[in-house]
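A short worksheet on the structure shown next.
Excluded from the complex is one protein chain; the other protein chains are retained at their positions.
Per-chain numbering from 1; labels A, B and C assigned in written order.
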Amino acid sequence: MQVPLPTLLTLTAVALLLSTFGVVVRRGFAGWLSAYRYQSVILAGSAAVIAYETGFWEIYVAAVLTLVVKAVIIPRLLVRVTESVRDEFKIEANPFVSIRLSLLISALLVALSYGLIRETLSSASLGVFAVAYLPVSLSLFFIGLFVMVSRRMALNQVVGLLVIENGLFLFTTALTQGVSLIIEVGILADILVGVMISALLLLRMSQTFDSFDIASLENLKDD
Amino acid sequence: MTGTLEVVVVGAMQLVAVFALAPLLTGIMRKVKARTQKRIGASVLQPYYELSKLWAKDEVVSDHASWIFRSTPWIVAIATITAALFIPVFVPFSPFTSAGDVLLVIGLLALARFFTMLAGIDTGSAFGGIGTSREMMMSSLIEPGLFLTIFVVSLTLGGTDLTSLVGAAAAKFGVVIAPSMLFGLIAFFIIILAETGRLPFDNPATHLELTMVHEAMVLEYSGRSLALIEWSQAAKQLILLGLLANLFLPLGMPTSSAAGLLPLGLGSLAALAKVVLLSAIVAYAETRVAKWRVFRVADLLTVAIASAMVGMIFFYLQ
Amino acid sequence: MRSNLLALLTSGGVPPDWSTLLLTILLTPAVAVGLVTLTRTRRYAEAVTVASVLLVVVQTLALVAGVILDGQFSALGGFLYLDAFGALILIPIAAVGFVAALYSVSYMGLQFERGVVDDKHIARYYQGFNSFVLTMLLVPLANNMGLMWVAIEATTLVSVFLIMLYTNQGAIEAAWKYLMVATVGLSLALFGIVLFSYSNTSISPAVASSGSGLDWTSMAADARLLDPGIVKIAFVFVLVGLGTKAGLAPMHTWLPDAHGEAPTPVSALLSGVLLNCAIYGVLRFYIIAQGALGVALPSELMVILGLLSMGVAAASIYFQKDMKRMLAFSSVEHMGIVSLAVGFGGFVGLFAGLLHIINHAVAKPLMFFASGTVSQRYETKVMKEIKGVIKTMPITGAFMLVGGLAVAGMPPFNIFLSEFLVTTSGFGGGQFFAASLMILLLVVVFAGFLRHLVPMIFGSAKGPGISVAADVRSGGHEELLAVLPMAVLVTLVVLLGFYLPQPLQTLIRDAVQVFGQGAPAR
Partner (left out) sequence: MLLFFAGTLLPLVFRDPRRETVASFVPAAVSSLLTVALSAWVLLSGSVLRLSSPVVQALPWMSLSFFVDGTSAFFMLIIGLVSTSVSVYSLGYTGYYAGKHGIRTLGSLLNLFVLSMVLVTATNNAFSFLLFWELMSLASFLLVVYEHEKESNLRAGIIYLVMTHIGTAFITAAFLMLYSQTGSLSFDSFRSAAGQLAPYTKDLVFVLALVGFGTKAGLVPMHVWLPRAHPSAPSNVSALMSGVMLKVGIYGLVRVTLDFVVPNSPGDAWLGLLMVVAGSSSALIGVLYASVEHDIKRALAYHSVENIGIIVLGLGLSVVFMSFGLEALAALALLASMYHSLNHAVFKGLLFMGAGSVVMGTGTADMNQMGGLSKRMPWTSLFFLVGSIAIAGLPPLNGFVSEWLTMQALLSSYQVPNVVLQLSIGFASIAFALTVGLAVATFVKLFGITFLARPRSKAAEEAAEAPRAMLVGMTLAGSLCVVLGVLPFVATSAVASAFGFDMGLVSSYTPFGPLTVGYAANGLRSVSSLSMPTVLVLIGSAGAALLGFAAVASSGRKTLTRRYTTWEGAFGALDERTEYTATSLSQPLRTVFKSFFRPHTSVDREYFSESNHLVKKSVTVTSESREVFEDQFYSPSLHAFVAVLDRVRRIQTGKVNSYLLYIMIVTIALMVLVVVQP
């Protein structure tokens, strides 16, 4: 069945936004991880749709790569790192902003990114993908940033970071139908190494502070 | 009459006259003061006897004192003599005009005061210290008063060169009674009282440490050096009174220095009379007023400065 | 030294093939990383590192000579590209890298002696060091902006790895904050870069097809045609993103922690060179934005950020207690000055800004080395507990004094020359308010610096609470290898104060031409 393209794009965009809201809502670490995995799958799907439409074969490769890296490797890595830590540290006890308020704020952020895009780039002749995915990726970025700012646990900040990375990937594929493959691979490699190093840091942190709470990370300041 | 030879002769003559008559002046002052206090008082020539007695006596010098103590009397005497050379006390023109003016005279008097103060400290006794510290305070206030009066005078009579000042004063009688000159006169009169150590500022007669300023500094002197100091003190008094007379009350003065011998003689006699009259007034003023507390003296000197300032304002705003 | 090298190369008759040099310069550190990972012994790792960086220095000189002679050239089909501006950034990387390598031999040696670091750490340190040099070399050479982004991201990851070397609490905290803030910043920058490339491809289909949308050369070529709307947003993203890496004001918060906690040679590299690479990125896009939007808007942004960073740095330096954090804040201040210089614009402004990058890259490592040796000797970084350095370590004390005064902007030294030029360009360009505010902030920084430096250097070392560890190693109280790099830097600092070598001047002038290329026909 030939689903008309624009509705397909908006459908995937809505699905992406839903998964991000999932990340914002969940309290426990396991919850976030599943929301993140779900988001990466949709992301790979949308990349595949773009690839199908534009016919560039590199995007297929990129989609498969993102699927493998983001949906499989990173979650397993995070799970293995956090096994040794006791459970109660993995629950976001009291974030700076209550869950309900953060939901409202993320909605606001989505509205902001849509408004911004319409305000600035209305004049430019955007491709069909750009119209659909550009605001979504921007809102993904802002929500990721908001998650990092409002959460007290170090783990959440990593997840926020990953959400931003997803937004980035969507942004690049939507706008320029995928920069040359080498750069794509380079970016993915950077993300992977970044997550590995943060995992290492989390491990080292759990040994010295035996908690992921950011509060312990505040003695380097100008008193 | 103004060739260099005559200038030197007249200068020397004036110098001799100043130094000869100075002790007479102090004698007259003491006489007037005694008379007003209904006592006979010593004879007018008493200062002469004192000086000659002192001149012959031996000198006692403290062993702490350095060479400054012993040389101060000579320096003070020399400074006063040089100052006397410039001031037209009896003669209507200042003999060595080309060499110096009023400011130089003030400088020389300041030099004399500087060394007397040093001598006061040199003896190492508390009395000398009192005298010097009070003199320091007073002299630092006299200086602005003196300078301002000269400022006023030079504005009205033109420049700081003594001959022209005296000449102008004598020539234009009208100028002298200008308001600025009157305020200048008041200021100058107060300054003279302070400078020569008259009553409201300092009691020359006593040795009580409470009241003496000038005496305290010269307490340690004796014999010839005391004579020298007393003598130059008297000469300074005569110089200042003469300056006051010539600048502010130029009654009998011949208008220009080129006049013949007779008017010059007449003029110098008139100047002498005025100086004597002035010293009598000063003595009389002294008896009327008691010694002020040292720190209130500063207020009186500020009065002098203020009046000089008002004189200046009058000159400008007229 | 440079000029005769120049003669040597060109005298060879055949113009050497510069592009192969581009490749070899990248390969040397890569090979070094490999070699270091293979061996376990400290001595061998040190030797390899020093040798490889020396080789890099030689190649850089050759490249610079090439640039002065032939303008710009590229390799790997336009993938790697070097012009005057890139060469200018290359010099500090090589020079400071070499000096830092020398210094780290003695510094890490002493740390090793004292048992602060064990063998595994040393090996990891040198691995990190060489890969750090590799990634930094890649940045100015990359023509493809995506590649440049990947290089900068790699430098972040490697430097986090190096900061994590010490396993104490401070290091972890600093590493964590650095990683988080830098990665967020860089992802923002990537947004901007992609927007730039999008605006580039959307205009000329030829570029889109050849896939060179991301190449800087193509962007610069049709800078004037780009759509202002997109470029505005893109420039903001890039400015904030790469500004975080460069330590410009509101985004500078990670810098004092990272530079304060890292081992001294690394923090010298971080402060002296890494910030240059980030500013290099910002300026690359400044050229294009300037082309597309005209000079007004971008320069205004740069001036705002410049003044902001100088203000924040001046405030924090005045109250600082830890020596290295103070130096880190002073790096923030100097980056502010560079962005101010570019903001003031005009030939003088740009010349001053680029000169300031070189001067800062020379002076800052000198101060870091001096403070490193001193803090090793006094076993503390808190400035209150350090006194009488001139007595206990005369040579280092003197160098510290010269370096401190230079960084604070005292005239006879090089920093003053470029700061003075910046203020001149400010007054020349009519921006009186910004320039006088800059002078005021310079004075505050000077006062703050002096407040901490003078009691440290002078004063008596016997006071309470000041423990001076007798030097563990060789009799000589000051390690030759520690003093030698500092001596090199001090001569440069003093020399550049009033004499600029000829080749350097031509290089900077060509670099300013590169800026001009993007500028709209004024």
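Rule of thumb we're sticking to: a residue touches a chain if its C-beta (ideal position, glycine included) is under 8 Å from a C-beta of that chain, and two chains touch if they have at least 3 such contacts.
Keep in mind that what you see is a predicted model, and the values were worked out from it rather than measured.
Seen in the complete assembly, the chain not on display touches A, B, C. Contact with the undisplayed chain is limited, among B:44, B:121, B:277 or B:300, to B:121. In the complete complex, the residue from B:78, B:249 or B:300 that touches the missing chain is B:78.
Listed residues B:10, B:141, B:218 or B:238: the one in touch with the omitted chain is B:141. The chain omitted from view is touched by exactly one of C:27, C:225 or C:447, namely C:447. One chain is missing from the display, and on subunit C it is touched by residues 176-177, 180-181, 184-185, 188, 232-233, 235-237, 239-240, 244, 250-251, 253-254, 256, 297, 301, 311-312, 314-316, 318-319, 347-348, 351, 390, 405, 410-412, 416-417, 420-421, 423-424, 426-428, 430, 432, 435-436, 439-440, 442-444, 446-447, 450-451, 454-455, 458-460, 497-500, 502, 505, 508-509. Although one chain is hidden here, its contacts on subunit A can still be listed: residues 96, 112, 116, 119-120, 142, 145-146, 148-152, 157, 214, 217-222.
Interface with the hidden chain, as seen from subunit B, comprises residues 15, 55-70, 74, 77-79, 81-82, 85, 96-101, 103-104, 107-108, 110-111, 113-114, 117-118, 120-130, 132-134, 136-137, 139-144, 146-148, 150-151, 154-155, 157-161, 164-165, 168, 219-220, 223-224, 294-295, 298, 305, 309, 312-313, 316-317.
The rule is short, and it goes like this: only the chains that are shown with their structure count from here on.
Every chain gets a centre from its CA atoms, and the centre nearest the mean of all protein CA atoms is that of C. Computed centre separation for the pair subunit A/subunit B is 101 angstrom, with centres defined by C-alpha atoms. Between subunit A and subunit C the centroid-to-centroid distance comes to 32 Å (mean Cα coordinates, whole Å). With centres defined as mean CA coordinates, subunit C is found 79 Å away from subunit B. Of all residues in subunit A, none touches two or more other chains. Within subunit C, contacts with two or more other chains are made by no residue at all. Interface of subunit A with subunit C (complex): residues 116, 120-121, 123-125, 130, 138, 141, 145, 148, 154, 157, 161, 164-165, 167-168, 171-172, 175-176, 179-180, 182-183, 186-187, 189-190, 193-194, 197-198, 200-201, 204-205, 208-209, 217-220, 222. Chain contact summary for the complex, subunit C toward subunit A: residues 144, 146-147, 149-150, 153-154, 157, 160-161, 164, 167, 169-170, 172-177, 179-180, 183-184, 187-188, 190-191, 194-195, 197-199, 201-202, 211, 213-214, 227, 229-230, 232-233, 256-257, 260-261, 316, 319-320.
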